[in-house]
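Only one protein chain is missing from this complex, and each of the others stays in its spot.
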Amino acid sequence: MSKPKEKTKESISIAITGSGGAGVMTAGTLLLEVAAQAGWYGLMVRSSGPQIRGGEAAALMRFSKSPVECLDDRFDVLIGIDWQNIHRFADEIPLDATSVMIGDPDQSEPPEVFVKRGAHYAPLPFKQMAKSLPGSWPNMIALGVAAGLAGLPVDSIKAVLQKSLKKGGGEKMAANIAAAEAGYAFAEGVPSVPRLSGKLAAGKEARWLITGNQAAGYGAVRGGVRFCAAYPITPATEVLEWLAPALPKIGGALVQAEDELASINMIVGSSYGGVPSVTATAGPGLSLMTEAIGLAVAAEVPIVVIDVMRGGPSTGIPAKSEQSDVNIAVNGLHGDAPRIVVAPNSIADCVSATQWAVYLAEAMQSPAIVLSDQYFGQTRAVVDPPADIGLVTERLKPAAGENGYLRYAITKSGISPMAIPGNPGTAYTADGLEHNERGLPSSQSGDHIKQLDKRAKKLDQFDYGARWADIEGEGDLAVVTFGSCTGAAREALARAAADGIKGRLVSLRLLAPSRPAQMAKALAGAKRVLVVEQNHTGQLYRYLRAEYDLPGTTRSFRHPGPLPMRPDEIHQQITEWSRS
Amino acid sequence: MSSPAAAAPITAQAFKSDYKPIWCPGCGDYSVLSSFTKAFAKLQLLPQDVAVVSGIGCSSRIPAYTTCYGFHGVHGRSLAAAAGLKLARPDLTVVVASGDGDGYSIGGNHFLHACRRNVDLTYVVMDNHVYGMTKGQPSPTTEPDWDSKLSPGGTGLRTFNPLVIALAAGANFVARAFAGDPNGTADLIAEAISTPGFSFVEILSPCITFRPEQREWKQMVRPAAVTYTNDAARAARRIMTDDGMNIGVLYKGERKPYQPPIGKGKKNPSDLETEFAL
Partner (left out) sequence: MSTKKSVKKATKKPVKKAVKRPVKKTVRKTAAAPAPKRAAAKSVPVASNAEFMAHAYAMEAEAAERYAEFADSMEVHNNLEVAELFRKLARIEQIHADQILDQMGWKHSPLSSVNVRWEGMEGPETADPTELHYLMQPYHALQIALLNEKRARDFFANLAKVTKDPGVRKGALEMEEDEAEHVRLIEEWLKRTPKPDANWHADQDPPVLSD
């Protein structure tokens, strides 16, 4: 990490840090808006200490004139509004000799861990400067410095601050705009940062500023969801906070349940009533929900469970990302319980993948788990608006008064018409007990086998189209990954291509059921398969080895959270393996 | 008996499924089933507009024995499933069936919050002071000295008083019924259904297999001596000082049910995009 890497993607990475009250996240969010205003793309990952208030915080950002999907390997700029406990972020904020550190000399010197990396230090007395501009805040100076170092136009800062400080009154606005301008001017004297240049891609005016959690919530309603019951948990709460006011506007409702056992059973109940339903949770909640997800499998009730993964096991690392719920998502129910597992592979895809999950759940009358993670969920990004995938909720229903209605009839597709309460003549009892076609409890082997086959078949035979995975590039090396590792893997492959090493990317959107034929096609001719994921035991790797005949030799590259998977480490793996 | 003419009133029989109960002959739950069907007929509901939701246990088998829409979920979670259903489909009549293990032990937390949330549900617990389905273990309402394989010599634990707890947690209607009085129980269930909000009907329903001594309940129960009160504190005092054998409505309140306005908002999902657009 000590040597600057050749970058194929022109981008600039900035970290703003500080302790409680410094307004780090506000500055970061505004900076993202300034970049968006200027027509750039960017993202901001949040990292913070465990304290509820007053803890050290870091806004980790990367900007580019083309879409940004992951953090870079290193940071160009580290701004410390203060340095209180900021050394704890040393691993998350890699600096090198070409990086610049800005800090307030009146408070303390930059932490030793950063200094050791040889970054250039430019002192800036934030507090004092803010004092000289009455009514202004130090974080607005930081905003100006960051914008200046990134090469953003000063007009964009003004535009954003005018909008966001409207509520605070004219005086405050003027002072803080002045503070940002002062920071901006200071940046001009800091020479060594490679400011972004070049033209913007044309026709990119209509863009969204969105977090993965908002995106997942929006994807759910796009898919037709109108009911949500949930219990708060980091880092999924923002999905719920977005849905709570949104659902009533479109004729739906969100209910806060007493626990996850209640929330999952509530949505099984509401969906049984005919209303497409969702809940959102994280690992501890998903663990509690497994029994009722199995009920949804057996009773064939469509539901969507958004799992925003965080570090595990147990309470683990609540506010940090890790892709370690693969096992529970694909295997975590008792009995032979086929279920759908969908993983978005970008923040924008949190919209589309969740919409797709709703569609799949409704179409197949099955539970679908959406595996998002904290990295997506709590990261705010400027993205191109994801197109509506055009797949709309369509539950197969019997006609009113259908004669001899059989709720769990064996059909060719495995999908049988689902009567909705209120429909005359088709009343039945949805049952988690094994049942016959009518739905009456049965422990006979014939019924058990028929219903097991039915539930497996409906998921297996469904036409998932091309959406099951994003497949890009060619070459005899393939990187197979999913979720938030995708951006880094894509970038690593681009760097390898620049070195003359060809490779392909298979980013799985559909983790379960597995698609052996499609995978065989995607990997045809591949001699090396590198499986990349962010967890300790290689959960995806083991799952792939169990479910698929991977061609050639396979390797697992993984590490647990909370450190994100970075392009460079994957690039190194590709390079080393190609040379051996 | 019933004429096929369209104008004929719905009979209790119309709510009885052709699927026959597997309950032990003599089980009190048979009578509760009959009370369900009578209550629905009394209110002239249509089978397709009623959903009977349950958990797991002998008592929880009831949904499939009716001609209503049924939901036989997992152990202890019937109130949650029912709340979800009712909140999403306020047009349905939702009746929840449970046992003392299902409702007061594994589902105890949901019981508290269902009372508190006051969704317009009718919660019927067939209390036999035992886990019937798992062959006779003590439940929260089992007497402390009741001997069983799993609790030799008895649990020594004091019994749980579901009615007082329901009152404390905010239930809007609280009644005690006896399975051996199916007409009276039907009346109580019908009244519970007609009362807005969360209505709780605890039915003493003998388990003749594991608690055969409960056959004596029919000589022990009696109508509550006084009519119900709308003063929860007074109701609680009465319930705490009675011997658990007073039958009837014990409390009726006037709390407004919890029901988010489903179906009111008329926007399209795409209207929500403006908040993301730059």
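Order of writing sets the labels: A and B. Residues in every chain begin at 1.
The rule we apply is simple: a contact is a pair of C-beta atoms (placed from the backbone, for glycine too) under 8 Å apart; a residue touches a chain by one contact, two chains touch by 3 or more.
Please read these numbers as outputs of a predicted model, since none were measured by experiment.
Visitor: With the full complex in mind, choose from B:Y30, B:F160, B:Y258 or B:F276 the residue touching the hidden chain.
Guide: B:Y30
Visitor: Among the options B:P140, B:G180, B:G197 or B:G248, which residue touches the chain absent from this view?
Guide: B:G180
Visitor: Which listed residue (B:T209, B:T229 or B:N246) would be found touching the missing chain in the intact complex?
Guide: Selected residue, touching the omitted chain: B:T209.
Visitor: Which residues does chain B use to touch the chain missing from this display?
Guide: 1-3, 5, 8-9, 11-13, 20-28, 30-31, 34, 38-39, 41-42, 56-57, 75, 133-135, 178, 180-184, 186, 206, 208-209, 212-216, 218-219
Note that only the chains that are shown with their structure count from here on.
Visitor: So how far apart, in whole Å, are chain A and chain B when each is placed at the average of its C-alpha atoms?
Guide: 42
Visitor: Could you list, by residue number, the parts of chain A that touch chain B in their complex?
Guide: Contacts found on chain A: 33, 36-37, 206-210, 214, 218, 221-222, 226-227, 229, 246-255, 257-259, 261-275, 277, 291-292, 295, 299, 382, 385, 388, 419, 421-433, 439-441.
Visitor: Quick one: which bits of chain B touch chain A in the complex? Just the residue numbers, please.
Guide: 19, 46-49, 51-53, 63-64, 67-74, 76-77, 79-89, 91-92, 109-110, 112-113, 260-273, 276-278
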